[in-house]
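Here is the structure we will look at, set down as structure tokens.
Shown here: the complex without one of its protein chains, the others still in place.
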Amino acid sequence: MTPLWLGLVGLVLVLVSGGAMLGLAVLRRKTPPTFREIAAFQRLQDAIGRAVEDGSRLHLSLGRGGLVSPQNASALAGLSALRRLASLTSASDNPPVATAGDAGLAMLSQETLYSAHLASLVTTAFDPTTGRLTGLTPFSYAAGALPILSDENISASILLGNFGPEVGLLTEADERQGMFTLAASDSLSAQAILYASAEELLIGEELFASGAYLNAGPLHKSSLIVQDWLRWLVIVALLLGFVLKLAGVL
Amino acid sequence: MAEIRCPMCGKPNPEERETCSFCQARLKPLTAPPPAASTIRAGEEPLKKPTSDLERAALGGGESIPAGQEPTKKNTAELEQALPAWLRSLRQGEEDKAAEELAAESADETGLPLPSAAQPAPEEGLPDWLAGLGAQAQEEEEELPDWLAGIRGKIGAETGIPASEEPITHPLVGAETLDRLEGEGSAPPAYEIASGRMEAEIGGPQPSGGEEELPDWLSKLEETGPAEAAPEAAAPAFGESLPDWLSGAGEAAPAEAAPEAAAPAFVMGAEEELPPESAAPVFAMETPDWLSSLRPAEGQTPSAERAGESQAGMAEEEIAPAELPSWVQAMRPVEAVVSEVEIPTTEEEQMTESEGPLAGLRGVLPAVPGLGAVRKPPPYSIKLKVDEAQQRYAAYLEQLVKRENQPRRPTAPPKAGAANLLRWLIALFLFLVVGLPLAGGLRLDGVNQFLTPPDVAAASDVVSALPDNAPVLVAFDYQPALAGELEAAAGPLMQHLFYRGARLTCVSTHPMGPALAEHFVGRLAETQSFQPADRSLNLGYLAGGAAGVFDFLLDPLAYLPPPAEGVPDPRQSVPLSGVQELSDYALLVVLTDDAETGRIWVEQMTALGLRDEVPLVMVVSAQAEPMMRPYYDSHQMDGLVSGLAGARFYEQRVSLPLQTAAPYWSAFSLGLLLIVAILAVGGVWNAVHAWRSRQPAAEEKED
Amino acid sequence: MKLRGLLSTAFAIAFGLIVLLGYFLEFQPFYGLRLIFVEWAVILAGFAVLVGLGNLVTVHIKKIRAREKGGFYGLLLIFSLLMTFLAGLAWGPEHPNMVLLFRTVQFPVEASLMALLTVSLAYASVRMLRRRLNLFSVVFLGTVLVILLGTASLPLLGDVPFVGDWVRPFVSQVIAGAGARGILIGVALGTLTTGLRVLLGADRPYGGK
Partner (left out) sequence: MTTTLSTEWISGLVSFLLTVMVFSYLWKDNALFRLAVYLFVGVSAGYVGAVVCRQVLLPRLVLPLLEGDLLVVFPLLLGLALLGKLSRRTAALGNPSLALMVGVGAAVAVGGAVLGTLIPQVQATIAHFELDPNHSMAEQILDASTFLIGTVTTLAYFHYGARPGVQGPQRSKLVTLLGWVGQIFVAITFGVIFAGVYAAALTALIERLSSLRLFLGLLF
């Protein structure tokens, strides 16, 4: 059982973070914050442009983290990016195709693409198969996505979610097809593979910044400010702990 | 030679130029400078001819919308030919309903009641996909939770909005649609785009998309009194239901923001159409917020001044802005520099044509030939008032735009042939080097000089210390793809357990776990000739992640199916004899390829205070070692075996009769050494290649 | 927002906040409610798997109907899926026949796909410096070489001295341990704010946005 004091510390942390996100979202609407440049997003912008211009498709993979598991946050971030990408390419002949290795995520990707479809001016019927479940185990999911990458005129593949070693198969398929790959994961083993194999990589928590960098909304931007605050809070705690430990106080 | 500074980009231009050679903004008024005597009278209607002329000029041939005419029908009708087929179908009567729905959905996105028929107009002159992009102009808006929008409502109210202000619905959008409005971005109607573009041409305000960002001149209006301020200021507060007849003035913002947010600068057409800011793409990093300081919202640029003056002109007239069609308001700043003709109002004053095709018609042509009496335009300063920072920003903006114009050279994918050849060579060498020792039973591993690592030694000591026939709980938490490694890594430990006569209870938090457990235990049973059923019981899959593990640790037997007639009760089986609760187990072994799963077991065991009662040993994939080792270092587990290397040490320490790791080890070592060689040589080769290919690029840059 | 949208958002926020409270305040009623709601979510995830199977089947039926490329493979997938599903329902996943099926099809294919990574990853690492030549890529590759060398045994000589017994442990346990901690803490921060956005109703992937 979690000790009460620890639970309260956690609760306060969450409440303060949530309040700060909301407050900043309201207060900084007129002066939106500036963030460091991340080259991967510039490249993604070009890839989106090319896809829309040459009528090819974008592929976004949400990974295989369970919807009711602690790994789902990466997929939720991926869904924000999917919504934005779908809107940006809404007038393209080919809407993006989303793949997932978890049934819940597949349904969410369908809903996200559907809402983007409704918001667009496209009058063609929505194709629910643009949000797909390609497999229910990590490697079957990756293996099921391989044919999509080679058969469906994909020009850019965006991997945002929870992956494992199987992500190596996806990046190799991308490379074989000569398509642009932007990848990010919360899993360290996946990141290690992507570091070597992905054309563009978002490291660690940069995955969760995709919404802010894709202009998904003020709460996304205020999230990054709050993350920065918490980051320095943690750093100060570590430095204090180090000093106190060496001093023998702790 | 005298120079004129462009009011838009501030660049010097030759005096004789009509338009700026950098941003194509107009440098000179379209009409001749009017005589000083003229003044504008309150209550005068704006002129059709000059404004439409001006609009045509300013929009580069864009269609004008005469005063007093319902703009939507005319515009879309004239655009008919330019529209894509699917949009033309929108105009068919029988598809009005579909159009309605489309408008409703778009309104759902934008928060603006959208005239469906006018929908196509924004694409005029833009690549049609931009229309879809435009739909995102106000995505920030929708981002805030609905209840939070209420807060903005209050903020808006503080800026002078009567709380009772009721949004006015557009005829084409039903009340039901309004209920659904959430405030997402959408392409504005034609005349809004027109007004937005016109404002851009004359340097009108260009808010960055947040609805409460009032254009500068609009906020000035607020000060002039509630009669005018209220309807305008309603834009931020009730943006979700802003009626579009009103949005012409207030909605220069979305009309402008739509292309701004949506048009990535690589769309050349869009760049030609839109002012430089419009070329900035949707990405936050591409439109850094300092750009907002370039915008007239700061009230520093002449454009803002002009906008302010134009509004002052509006204030002079006793026409409530609400009564003006939006496009007229958009024309306002322009009208300030346009000559005006006093039109005879009564029929008598109008002259009748006596000859020609217009014979007999009255008041067809203006009574006064030429431009007639013109009023003095308010004085304009063509000097751009910008401070250094803004100049710097402008320079950076120019860089951005230039950079966007240059076609980006995509990283050339490797030639398929060469890439495949490299793959095949790697595969060939790998299969040969790894396969040979396996095929010939070759043993090249030499002597192991190192002592057994303490984590592996600790694991083997825990197993050695088990009482005979002790019940052991084993979690098979890895995916089948990693079974090859995990079965090799855990082989020695599992063998050791069976030699100690351990009775296994198998569980898994992975759906494939039950099969993996059967598979692994079955293979061990084959090598050691015992019946799996006598020595192990498979409890199956624990769903729910951490919560599932927590429940299981609280009461392991609760996961067994209820006793049924004719079916032997597993509670009475050998593996479970003497086991009532978790603390009855002598050891918990977790086989996992995922640090997250390992963490769950460690944390739940610690949380339930079971760590002192049941020892915990983990066998992990080599990839998870760096994440799992800290738990061993902090004594949250009693032993750790990672990968084939760990198994090999375990095997050597325990000296089991049947070795499972050793036969793999030679192939493993040779494979690793081969890869080390390939990476070293290939890495250096590619590094040199990349370095050499950089040189020409660098030289190009210098040139 | 439509009523259904409001209901969905209310569900997400209400259930989410109660479960969240249950995490931090592990006493009744929060703790009990958390366990119940997580249990419900697990049950729903079970239903979701069934829907997922339906999705998998319909996607391939559509391909077959449209006579798209790979229609035959789709047929094979549907057949194998239905057969395995029905057999699993009838016998149960631990039944010897199911284990045999697992051993015959799933295990070899998954293990082989994992084995393919030896070539894919080697190729990617070799190409990495051509794609991205900078200090960090060189450090990455150098680390890979050191760790692999420290793991292997040299033929006839045994383990590599110094690299195997000092460098590898220090790099993998101290330096990588520190880096991994930093990354994991950062990911936790991102997870916190992402989860909060959902709980605040800002991100609504369930039919909202």
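Chains: A, B and C, in written order; residue numbering restarts at 1 for each.
What we mean here is this: a residue touches a chain if its C-beta (ideal position, glycine included) is under 8 Å from a C-beta of that chain, and two chains touch if they have at least 3 such contacts.
No experiment lies behind these values; they were computed from the predicted model shown.
Enquirer: Over the whole complex, note the residues of chain C touching the chain we left out.
Expert: Answer for chain C: residues 4-5, 7-9, 11-20, 23-24, 36-56, 58, 70, 73-74, 76-89, 92-93, 98, 100-119, 121-122, 125, 135-137, 139-144, 146-148, 151, 171-172, 174-189, 191-192, 194-196, 198-199, 204-207 touch the chain left out.
Enquirer: Name, in rising order, the residues on chain B that touch the hidden chain in the full complex.
Expert: Residues 285, 288-290, 392-393, 395-396, 420, 423-424, 427, 430-431, 434-435, 438-439, 481-482, 484-485, 487-489, 511-512, 514-515, 540-541, 543, 545-547, 559, 561-562, 593, 599, 603, 621-626, 630, 633-634, 643-645, 663-664, 667-668, 671-672, 675 of chain B touch the chain absent from view.
Enquirer: Could you pull out which residues of chain A are in touch with the chain that's been left out?
Expert: 2, 6-7, 9-10, 13-14, 33-37, 66-73, 76, 104, 107-108, 110-111, 114, 126, 128, 134-137, 140, 143-144, 146-147, 150, 165, 168, 173, 176, 188-189, 191-193, 195-196, 203-206, 209, 212, 224-225, 227-228, 231, 234-235, 237-239, 241-242, 245-246, 250
Everything that follows uses one rule, which is that only the chains that are shown with their structure count from here on.
Enquirer: As a test of understanding: of all chains, whose mean C-alpha position lies farthest from that of chain A?
Expert: Taking each chain's C-alpha mean as its centre, the farthest from chain A is C.
Enquirer: Can you compute the centre-to-centre distance for chain A and chain C, using the mean CA position of each chain? Integer Å is fine.
Expert: 14
Enquirer: CA centre of chain B versus CA centre of chain C: separation in Å?
Expert: The computed centroid separation for chain B versus chain C comes out at 22 Å.
Enquirer: Which integer distance in Å separates the CA centroid of chain A from that of chain B?
Expert: Going by mean C-alpha positions, chain A sits 9 Å from chain B.
Enquirer: Taking each residue of chain C in turn, which ones touch at least two of the other chains?
Expert: 38, 42, 45, 110, 113-114, 123, 125, 128, 131, 180, 184, 200, 202, 209
Enquirer: For chain B, jot down the residues that touch at least 2 other chains.
Expert: Those would be 142-144, 184, 411, 414, 419, 479-482, 512, 544, 626-627.
Enquirer: Spell out the residues on chain B that touch chain C in their complex, using ranges where they run on.
Expert: 142-147, 179-180, 182, 184, 411, 414, 419, 422-423, 426-427, 430, 444-450, 479-484, 512, 514-515, 518-519, 522, 538, 540-541, 543-544, 547-548, 551, 622, 625-627, 629-630, 633, 645, 665, 668-673, 675-676, 678-680, 682-683, 686-687, 689-691, 694
Enquirer: Which part of chain C faces chain B closely enough to touch in the complex?
Expert: 1-2, 9, 35, 38-39, 42, 45-46, 93-94, 96, 98-99, 102-103, 106-107, 110-111, 113-115, 118-119, 122-123, 125-131, 133, 138, 141, 144-145, 148-149, 151-159, 161, 164-165, 172-173, 176-177, 180-181, 184, 200-202, 209
Enquirer: Help me check something: in the complex, which residues belonging to chain A touch chain C?
Expert: 1-2, 4, 7-8, 10-11, 13-14, 17-18, 21-22, 66-68, 70, 73-74, 76-77, 79-80, 83, 102-104, 106-108, 111-112, 114-115, 129, 132-137, 139-140, 142-143, 147, 151, 165-166, 168-169, 171-172, 175, 186, 188, 191, 193, 195-197, 199, 203-205, 207-209, 211, 217, 219-220, 223-224, 226-227, 230-231, 234
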